[in-house]
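Before any comments, here is the structure.
Every protein chain but one is kept in place in this view of the complex.
Right, chain A next:
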Amino acid sequence: MSGRGRGRGRGQLTFNVDALGIRSGESLPPSAVKPSPVFPPMQVQPLPLQASEEVEYMLALKQELRASTKVLPFYIMPAKPKKDVVRYSDKYQSSEPQNNTIEWSPDWSRMPAELRVKVRKPLESRERPALKRKVKSEGKQEVLQKLEKLEKKEQEAASGEEEEDGEGKKKNEEEEEQEDDNDYDGEEFEEETDYIMSYFDNGEDFGGDSDDNMDEATY
């Protein structure tokens, strides 16, 4: 339909000239050949801002809120970039949480459980409870009996086994230090004896045990 008007004659326009009030010969506004400027000059100045006590109070509130949100635990910092070398001062200067948990405690019954960041305990503390539990369950009397048995078996027992027991004994003694002051001297004596004994054992059995499994030459 509009092709009819477009085809005939060059001067014809697609809209009705009379209806829109453009007489021939009048200058139309210049057509735009580039996008409008980013900061065009304004013909009218805007009104001044409202200035009352209420407005100033709200302004102060807004700025205070902005400052305080930076301090709250809800402000999440991006991940620290990996440092090239681990420095000694890191231990004393790091201000971010060591593990990736959030610094406030929400009510987890109202949040999805998958958002909880599990903290993995470091390795030694995980092993320690296992050993403590193992030794603790035996009871003090049984441990003393076991020690006497070990003293008899010191020649036959492998060095590894004794070291392990010694470690368990040491841990047990650390526990029992607080509970039992009477046996303190005895335990210490035994500990020293144990150390010396194992030292001697090493000297006698170490070469013998390792010789059985050695395929490579000793250096």
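Convention: a residue touches a chain if its C-beta (ideal position, glycine included) is under 8 Å from a C-beta of that chain, and two chains touch if they have at least 3 such contacts; residues count from 1.
Basically, contacts and distances are computed from a predicted model.
Chain not shown in the complex: UniProt lists it as "DNA-directed RNA polymerase III subunit RPC3", one of "Thioredoxin-like protein 4B", "Ribosomal protein L19", "Cyclin-H" or "DNA-directed RNA polymerase III subunit RPC3".
Chain A meets the missing chain through residues 1-2, 4-5, 13-16, 18-21, 29, 44, 46-47, 49-50, 54-55, 57-59, 61-63, 65-66, 68-69, 72, 74-79, 100, 102, 104, 106-107, 109-112, 114-117.
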